[in-house]
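The full complex has more chains than appear here; those shown keep their coordinates.
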Amino acid sequence: MELMVYLAGEIHNDWRSEVIEKAEHRALPLTFVSPQTNHDRSDAIGEVILGEQPNPIYRDDTASSINNLRTEVWMNKADIVIAFFGEQYKQWNTAMDAGAAISKNKPTILIRPQSLHHPLKELSNKATVTVETIDQAIEILAYMYE
Amino acid sequence: MELMVYLAGEIHNDWRSEVIEKAEHRALPLTFVSPQTNHDRSDAIGEVILGEQPNPIYRDDTASSINNLRTEVWMNKADIVIAFFGEQYKQWNTAMDAGAAISKNKPTILIRPQSLHHPLKELSNKATVTVETIDQAIEILAYMYE
Amino acid sequence: MELMVYLAGEIHNDWRSEVIEKAEHRALPLTFVSPQTNHDRSDAIGEVILGEQPNPIYRDDTASSINNLRTEVWMNKADIVIAFFGEQYKQWNTAMDAGAAISKNKPTILIRPQSLHHPLKELSNKATVTVETIDQAIEILAYMYE
């Protein structure tokens, strides 16, 4: 009864490693998938594969097409989606991914600091569960197997 | 061949009035629906209807449940979704609504200033069309009827 | 922008009349649909149409098949579902209808007295909004048109 978990959210810190290590520590039978977490690689991938683009907008657009393909493939296979918001970045793509996951009936856990409760109130209300820390999310994943 | 258009996005300025007036000026057979655009009313609606809540998080959660109901009802009926991003606010609910609309196969127009192209690159790539101004969006709505 | 509202829930009191009158009083452009609210008629409809059945279980089954057809037809057309629970009856069919409505992505308002919060906690968490009184539900319906 292995489950696949997609880790949506910012790629500027190492929150995913923390999730994965803590899940491994508790021997939870989970497979984690995620977007490209090397930020420079993620931003550059369009031009790396498709060649130089005429301006920054098209540079971004080609990178996004490849990153969106990656997100869609893995999210389609996921049983659970975790969306993580930190205080520093806008992360509109995380909100978009969470909105998409909820519309596809993927059970979704939102992790956000209490300080973000107001701007994330609609997403929090739509997510299946909202927590404030990675440890709380891990507790929920462990609870699946009790 | 009337179409219904849902106007997702920030409620801190009057961009919706501009869209509606310009559409009326061109006599486009469109009906517009939107979230509650009175910001204070939108934030207060939970406590207004359900009574005082024990803390700001639950105040926000009850307001969001009612605002989400409104969004879902009108978005379900919409033929086109327009998502507007301005430079000042986080507007994660707009990104969530756009993600949901795209997942429900609602044709979606993204309006965002060029300055936001980088943080909105994934959403721009997924939207059906991205423009920078309300006038451009109006041109597209008019193009539907040529 | 007329909306159709399905009124699921017990048929032992006249809560539906109260909803409809209050909506009319506020001139909300709503059409209400509901199950058969004449309790005896609802229980008897199977034998009235299909003739005497061999025992009470089959009497109930034939009545239910006709009542379920009615519910499905009207719920398919509804934009909003209201599910009402009173303190006296089990009303498992209301919970079933609410579960079905939520699975079909119909925005759903749950009305239940505070005394029922514990047994209805899972349904309350899944419904789009939970309120305690008919007046609160009417406020939400009116809010759709602000």
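Just a few scattered comments:
For clarity, chains are labelled A, B and C in written order, and residue numbers in each chain start from 1.
Just so we're on the same page, a residue touches a chain if its C-beta (ideal position, glycine included) is under 8 Å from a C-beta of that chain, and two chains touch if they have at least 3 such contacts.
Nothing here was measured: the structure is a model prediction, and the numbers come from that model.
Sequence-identical chains in the complete complex of this entry number 8, based on the file rather than the 3 shown.
Note that in this section only the chains that are shown with their structure count from here on.
Here the chain at the heart of the shown protein, by mean C-alpha position, is B. Averaging Cα coordinates per chain places chain B and chain C 30 Å apart. Work out the mean CA point of chain A and of chain B, and you get 23 Å between them. The centroid of the Cα atoms in chain A and the matching centroid in chain C are 38 Å apart. Chain contacts: chain C has no residue touching two or more partner chains. Residues 31, 33, 36, 38, 41, 45, 48-50, 65-66, 68-70, 72-74, 76-77 of chain B are the ones touching chain C in the complex. In the complex of the two chains, the chain B residues touching chain A come out as 56-57, 60-61, 63-65, 67-68, 71, 85, 89-93, 95-100, 102-104, 114, 117-126.
Taken in their complex, chain C has these residues touching chain B: 1, 3, 79-80, 105, 107, 109, 128-132, 136, 139-140, 143-144, 146.
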